[in-house]
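Below is one structure. I have some questions about it.
What you see is the complex with one protein chain gone and the rest in place.
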Amino acid sequence: MSDWYSMNVVLIQTTLTTLLLALSIQVPLRYGVFSFAGVGAFGIGGYTGAMAMVHGEWSTWPAVLLGTLVAGVCTFLLGLVVQRLTGLYMGMATIAFTLIISVLAVNGGDWTGGAMGLYGAIGEITTMHIVLAVLIVVAFLAWTEYGRRGRKVDTVREDPELANALGIDVNGYRRLSFLISGLIGGLAGAITTLLRSTITPSEVNFHLVILALTAIVVGGARSWVGALIGAVIFVWLPTFLSFVQEWEKVAYGFIVAVAAIYLPNGVLGVVKDLWHKSRTRDERARVAVGLQEKS
Amino acid sequence: MLEVTDLHVNYGPVNAVHGVSFAAEAGKITLVLGANGAGKTTSLRAVAGFHKPKSGRVVLDGQEITGTSAHKVVRKGMALVPEGRKIFFPLTVEENLKVGAYVAPRASVDQGLAVVFEKFPVLADRRQSAAGLLSGGEQQMLAFGRALMSQPRLMLLDEPSMGLAPTMVDRVLGSVRAMADEGIGILMVEQNADAGLEIADHVVVVNRGETVWTGSAAEAGGSRAIVHAMLGDAALDEA
Amino acid sequence: ACGGSADGSGTDGDGGVATTITIAQVQDQTGAVAYAGVGAKEGAELAVEEINEQGFLGDGVTIDMEVFDTAGEIERASSEMNKAMGNKDVMAILGPTQSQQAATVAPLVGRQKVPTVFTQAGAEGIVVNDYTFRATPPMESYYEPVLDWLEAEGATSVSVLYNATFPTFALLGKDSVPEWAEERGMEVVQSLPVEMTTQDFAGQAQQIASKGADALVMLLIAPQSVTALGQLQDAGYDGQIVATSVQAAGNISEAGDDANDLVYPVPFSVAFTDESSVAFTKAFEAKFDKSPNPYNADGYDAMWWIARAIKASGDSSREGIQEGLQKVAAEGYEGAMGAVTFDGNDARVPGQLVRWMDGKETLVN
Amino acid sequence: MQDLLNAATLGSIYLLFTLGMALVWGTIGILNFAHGATFMFSAFIGHVVTKHTELPFLAVIAIAVAVGAVMSTLTQLLAFQPILKRSKNQHAAEMRILIGGIGVAAIPLAIAQRYTRSSPFGFRSSYDAEVYQFLGLRITTTALIIIVTGLAIGIALTVWLRNSRQGLALRAIGVDAETSAGMGVNRPALALGTMAVAGGLAGLAGALLTFHLGAIAPETGDTLLIKAFAIVVLGGLGSMLGTVLGAYILAAAETFVIFMNWGTWVNAVSFGLIFLILLVRPQGLLGRKEVRRT
């Protein structure tokens, strides 16, 4: 067991950081905001944390905190600027934001380490620490998913106008989603960076957007549980696919496509559908024979 | 011209429709009545090719079309005014109508437009505006007009008067009658039973997914089955 | 063989050579620069075959190579490295070829004390502790002769076109090359940085042609070079173009005639005449039925370095190999790349200039 | 002047690549992330074939167009159509189509990467681009062909979508596939046809670009994909003319950056420009505002 753990510790840590990254993309999507700024926040958090350690000689946790906050603030400000945009127009603007962060990193000279990135930011982060951070984030998100808050968020996403009519502060929620996404993305970036001691501009890239998005859609887009499922699947998939060797990428593509086709709401959706069906079996049966009681 | 026998339609495990039969004739109006959830829409959609029936037969002009997909059914001369209008929101009023004429001969499009615009002058005023901006009733007119554009031989109407002002109800139902008189077959679901009965020839009553009564419009007036169907099950329980 | 005890497991660090020594190769087998990792794998396979067949480490002692694919991703590099290090049977590692991957795993290697020999990965921040070694000289260490040659050819002005998002090239193009040029009294008339994603070089080609410098230092990745060469031709540039070892390995062959006369320094080429290089080339051609490229040489030399290390310390444990690698480095060796010397744990070769002509490399001079 | 010409060439390259993507996305609402892979793989097959026999220019183009069309058709049949069949509406399918495309794209990419080991590949063809000079400007035949075909196809598509019955039907499908089927539109066939055309365009772009650049890499498709995405959004989803405009604007911005020799700021400048334009015009240059009312 401990052998297994030590061999796979990086995968376990990566699962957790990928979960954070996925959540930073999932949160705005749950609020109906097509923002991929979480990946930009990942870069900001990572670079800020690394710079604090390398240039400022900060210790690990203050650096992580700084990275998280700076990313949160930047993303929040971005949110204010792009508020007016909708759908994939918003998506494009936030992808632009992310790519610009990467360009800034390349051109940041000694501050950011240029093309090579910053290295040597070895933080004192253990798996336990990450688990703790993830627990806090997840607990908070879970709290927003259930009951009254969950219904409000769903309404903001599905029908903003209706939400307004029901007295829900749609714009406020949207701004909030940027802030949360920025904080979580920044946290993910800072932890990832200080964990492996390096960050490079090439990471802050469209591919991260795709990774996060794939994880969410395959896992389930509506809940943190889906993001967790997705993170587990995509971090561990290569290990399980190692038997196909160089065809791993082909198998990966195949699996993603099949998941997109057969899991309309991700893995989590399958579970939820089964749950819904079994719970409403009686009602369906009654509807089926037309026994619609009226008062 | 249309003959539907013992239709069964499922949504997953739910038998929404189990034993609906009705017919439509050229030049005649068949009115389908029933309470909310009785299965009227489901039946119509199954006939139009949107759902594959579990069993039963749909025969059009002596040719079986059970389970034929919607776009082919339209080519056989059937047009549907769907429940809830189903307007193409971002397209303009005129474009909506032109989509309606997709299967009609090219030459007839302009004439079709003229007919619709004459019936509904509001639509003519707004022909270049996005259809999604129209008022509810205006959209209903557009949905009706769009179905006319395909020059159908058989029209399926799912609550064509929904959201229409009384004058417009008269106009729409009036033109339905006029179309029937020109020889077009009409199958119509209508909650406004009074108005519907005024123009209908035959009546079919659906309750709990089954046809429970069939007869002429004249007979329908005092029928108990109709009362049940319209009042829903509470009335049945009392009876 | 030195140490005689062959106890089969050999995990303990108290000396002795195991009968089976597992070496992990943790490099890109797929992804955008897979050619480096796949090349190194072939080279290393040849080396393993030779070592085992010769009984270089003693009778019945064999090296076993296990391949881990890092798939061009930093994340993957660190998790695959960790997997390799977590396997107690793995005694040494051939580390990632891409600088960013290598820099990420370098501290891990130091912490877990697994000797790791990198190939390629030419940037800074890679050979950073006692357990990190590099068998490929960084490009910067053998690039300077290009400028000497240009000077000798009478060039007085140079243009620089470089991929500024690629660490090795960024370093060379931004600082080193201009500095060296200046030292030799050459004028750098223009310096054009591009990005990894730049695909069309028409604009740059035109600018270069209009300045008409005597020479162009072109530091681009493989597909970019093909395009740039063609478009420079179209733009009418007729100065001497010098490039990098990335153009080796046939990566430039798609450019056809446009690539003729291209000159670049390499740590290895089939054109090399050193005895050890020729031997490698022959053996490689015999095994794989194709000509070796510098990446093959990398893997070959790295694996041999490890074998020599085991022999030198007489200890096939991780500690033993680490010590042995340092011992061997202190003396240098004759490898596929010719005479290899070391700066600490970092390999150095003089490198030689080759000229590409009709699909073949020939030595310049 | 020369820079304008370069911008026009680059813009036309972007345009050729983007048109296919814009066509399916703007009409039937399929954002096909496998478009880049289709593009690349068409050129790749051209490469493999010409490795064995040297072929004339048009033959290579024909092969690439055919491969692109077939791949795109298969993608639609095996991935997108099943996804659409299993979703309540277009909106619900959007994300899954995107992810499905990403999955599909991984397959040809992996195959090409493995075959070429990610080295660049080109064509062996009897075609040899010539360089024309006039008024001190230099242009190759390939660039000329790219500019002409790019513009011609862009305009043809614009006109066709605006005026043809099928064009209108396509837009209707994108809004509400089910209802348009109720109007007699054979949705699967029309969608398949559109995807085939888009794939053919990707193949054409792949072949022309490979001729133009001498060689491309398996990853080239990915790079172009992001740019194409940006172009469509910039121009306004659903507007072909917007796409044309977007392609040339992006190319002009990039050429300007090169002109100023800010090589490493290309992405910052071009995406920064897109960002600013969107702030001013939230629905893209020629896009229509979303129609929705109470």
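Lettered A, B, C and D in written order, each chain numbered from 1.
Rule of thumb we're sticking to: a contact is a pair of C-beta atoms (placed from the backbone, for glycine too) under 8 Å apart; a residue touches a chain by one contact, two chains touch by 3 or more.
Basically, contacts and distances are computed from a predicted model.
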* Structure fact -> Omitted chain per UniProt, picking from "Stage V sporulation protein AD", "Nucleoside ABC transporter membrane protein", "Dihydroorotate dehydrogenase" or "ABC-type branched-subunit amino acid transport system ATPase component", is "ABC-type branched-subunit amino acid transport system ATPase component"
* Would you indicate which residue among A:166, A:244 or A:274 is in contact with the undisplayed chain? => A:166
* Where the missing chain touches chain B, by residue -> 11, 14, 33, 35-38, 41, 83-84, 122, 133-138, 140-141, 159, 162-171, 191-195, 198, 230-232, 235
* Structure fact -> Hidden partner sits against chain A at residues 147-148, 151-152, 154-155, 158-159, 161-170, 222, 276, 279-280, 283-284, 286-287, 291-295
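Quick note on the criterion: only the chains that are shown with their structure count from here on.
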* **Any chain in contact with chain C as well as chain D** => A
* Look at all chain centres (mean of CA atoms) and spot the one farthest from the centre of chain D. => B
* Once you count every C-beta pair in contact for both, which comes out on top, A-C or A-D? -> A-D
* Asked: Where the CA atoms of chain A average out and where those of chain C average out, how many Å apart are those spots?
  -> 37
* Asked: Where the centres are mean C-alpha positions, what is the separation of chain A from chain D, in Å?
  -> 29
* To do: Could you grab the centroid distance between chain B and chain D? Build each centroid from C-alpha atoms only and quote it in angstrom.
  => 42
* Send over the residues of chain D in touch with two or more other chains. => 110, 113-114, 264, 267, 290, 292
* **Shared-contact residues (touching 2 or more other chains) in chain B** => none
* **chain B partner contacts - residues on chain D that touch it in the complex** => 165, 168-169, 171-172, 175-176, 178-187, 288, 290-293
* **Residues of chain A touching chain C in the complex** => 3, 6-11, 14, 106, 114-117, 119-120, 122, 196-198, 200-203, 238, 245-246, 248-249
* Asked: Which residues of chain C touch chain D in the complex?
  -> 30-35, 38, 164-165, 190, 192-195, 197-200, 202-204, 206-207, 222-223, 225-227, 229-231, 234-236, 249-251, 254-256, 258
